[in-house]
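Note that one protein chain of the assembly has been removed; the remaining protein chains are unaltered in position.
Each chain carries a letter (A and B) given by its place in the written order, and its residues are counted from 1.
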Amino acid sequence: MSASETPLHSGGADKRSVASTSTGKSAVEFRAAIAFLIVIALIPAVVRNDYWLGVLIVSMYFAILTGAWNLLAGYTGQFSLAPATFAMIGAYATGLLCTAFGVPPLLGIVAAILIAGLTGLILGRIVLRLTGPYLALTTLSFAEIMRLVASNSIDITRGDLGLAVPGLLSSRIGWYYIFVGVLAFLLVALYALLRSKAGLFLQAIRDDEVAAARSGVDVVFWKTAAFALSAAASGFAGALYAHFAELVTPELGLIGQTGLIVSMAVIGGMGTLAGPLIAAFLVYVLSEWLRDVGGYQLVVFSALVVIFARFFREGLWGLARGAMQRWRRS
Amino acid sequence: MGAISVDLAVNGLITGLFYALMAIGLSLIFGILRIVNFAHGEFYMVGAYAYTLIALGLGVPVWVALPLAFLFGALVGWITERTLMRPLYAGYTSWGLMRDEYAVIVTFGLSLFLINLVDKVIGPYAYRGPPLVDASRIVLGPVLISGHRLLAAGIAIAVILITAALIKWSFWGKQIRAVSQNRLGASLAGIDTARASSIVFMLSGGLAAFSGALLSPVINASPDVGAFPAIKSYIIVVLGGMGSVPGSIVASLALGIIESFGAVYLSYQYRDGFGLILLMLFLLFRPQGLFGEKGREV
Partner (left out) sequence: MSLLSVRGIVKRYGGLTAVDGASFDIDAGELVGLIGPNGSGKTTLLNILSGLAEPDGGEILLDGAPCHGLKPEQLAHRGVMRMFQLTRVFRRMNVIDNLLVAGRALGLDGAEALNRADTLIEELRLDAVRALDAGQLSGGQMKLLEFGVCFMVPPRIALLDEPFAAVHPTMKEIMGGFIRSRHEQGQTFILVSHDMPVIVELCPRAVCMNAGKVIIDAPTRTVLSNADVIEAYLGGQAA
């Protein structure tokens, strides 16, 4: 972060503006998110069960994807329906590099981030002028085409059978902390991005592209950047997941996976830092737990998406913030 | 044109008819609300189940079950409009989600909800709908076709023509077209725009459900059976010019034929990819669709 941001941190020096900028608001969210991550990091002290650690690892996978999609949809207003696709691209990128070319997994993951990011950049450039339903349909088609390619290129990807990918390490706890570390890193990076001028520009583009351009924001650049960064982070998650699961299938790019990501962001509160993160865990862990009691988890969560979108547009985080304000006032 | 080509063309056209039956409703909804209903495939799914379960479970004759499926879809469409679409008229710009995002999320969420609800309540297994007639394959010159498919195609033509006529000449059809052209103007002229939207959703749900019912002997009813026809409908609505009913009918037939020939001469594996590529190309280079005039720049 640039030194020019420091006045925002200068406590009481300029009480007129500190808390009222959006950067001031997101500081609270950031603290909540970090506190939550610390709790997540401490869980293995209590829970040693491989199954539940696995559930939490997958939750973290979704938390990264949800955060990446939130950057694009929640902060930049670009409603892509392809977030799971970039995870799939990342997973196949490292998977194919490792199996076909013997690239070491760590290098494969780095390459996956770059390949997914570049694909996102190209897609972002292509759909630059599309908005709303047109953007949603185009990205949905892109997602379906990619999935068709993955499952039909049987000679290369082994199709729906899936591609066996070399593992990275065998310890569950090890994987757990890899995911915690990556999630924490991406959270801090996202926060830094949002606090810089980029955060202002992306949100300006979300609210009104013409007004953003009038204010001097390079709309093409920042929109493309949001696509590329979001895709790169999703590709990162997908690549990690590939080596964790030691298997890559086209199912990673199913539209249902995107549905889960959208659910998490909407229930948590789009355009907030902590909401989607917490909701990713809530939704995934609860759904694993509900699976044992009747299996109504997906019914419940999809109903929640509709209800939140209809009645609580700011999500759980918005509800919590509202409750806090009412409590403080009384 | 060789015998194979005739067979491919006829079968492609018939597939296109089913696509049209499905896509008209999606196009009408886009026309009147400027949104894409991502739960459109689930209206189809509801119809497939309604027909199959009513006919098989209750032992009702297929000719009764078929219109009942339409009514069931219309009911789901009506409920959807009443409970979820009303905020769209308000513009939704003050805070939280914006209008377009709201429409995408809420219909996408509804789609997931209906799929999972049916999956839990009825079960993930596929049910085969009873065919309308038992005649097996019929040979018409070079064309080989099942009796059910032929009959269903005839019904599809009839329903499409009736729908088109209703939209063109009936009282509500005219109201709907007026609202689609200019919602504000129509409401100033005293048209009940909310009622018009309700009717569109009922018609849309009914038509999609009807196609689900009609095809259930071929594509068995299962929770996610709507995904495939929904994607075809998106493609068609884009090719036909978003919101144009005649455009979507022509686009449906074209897509049916393209897929039919493409599967044989280009690639069988990627037969479902042609349309998706066309969709992307159209949205990027010809958003007004096949026949539309270039709209005003926004």
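What we mean here is this: a residue touches a chain if its C-beta (ideal position, glycine included) is under 8 Å from a C-beta of that chain, and two chains touch if they have at least 3 such contacts.
Keep in mind the model is a prediction, meaning the values are calculated, not measured.
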| request: Consider the whole complex, including the chain that is not shown, and state which of A:V47, A:A213 or A:L282 touches that chain. | output: A:A213
| Of A:R48, A:R125 or A:K197, the one touching the omitted chain in the full complex | A:K197
| Touch list for chain A against the chain that is not drawn | 2, 4-8, 14, 16-17, 19-22, 197, 200-201, 203-204, 206-208, 210-219, 271
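In the analysis below, only the chains that are shown with their structure count from here on.
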| said: I'd like to verify one number: the distance from the centre of chain A to the centre of chain B, where each centre is the average of its C-alpha atoms, in whole angstrom. | reply: 32
| query | Which positions of chain A touch chain B when the two form their complex? | reply | 73, 77, 79, 81, 126-127, 130-134, 136-138, 140-142, 144-145, 148-149, 152, 255-256, 259, 262-263, 266, 270, 295-296, 298-299, 301-303, 305-306, 309-310, 313-314, 318
| Residues of chain B touching chain A in the complex | 30, 34-36, 38, 83-84, 87, 95-106, 108-113, 115-117, 119-120, 227, 231, 234-235, 238, 242, 269-270, 272-273, 276-277, 279-280, 283-284, 287
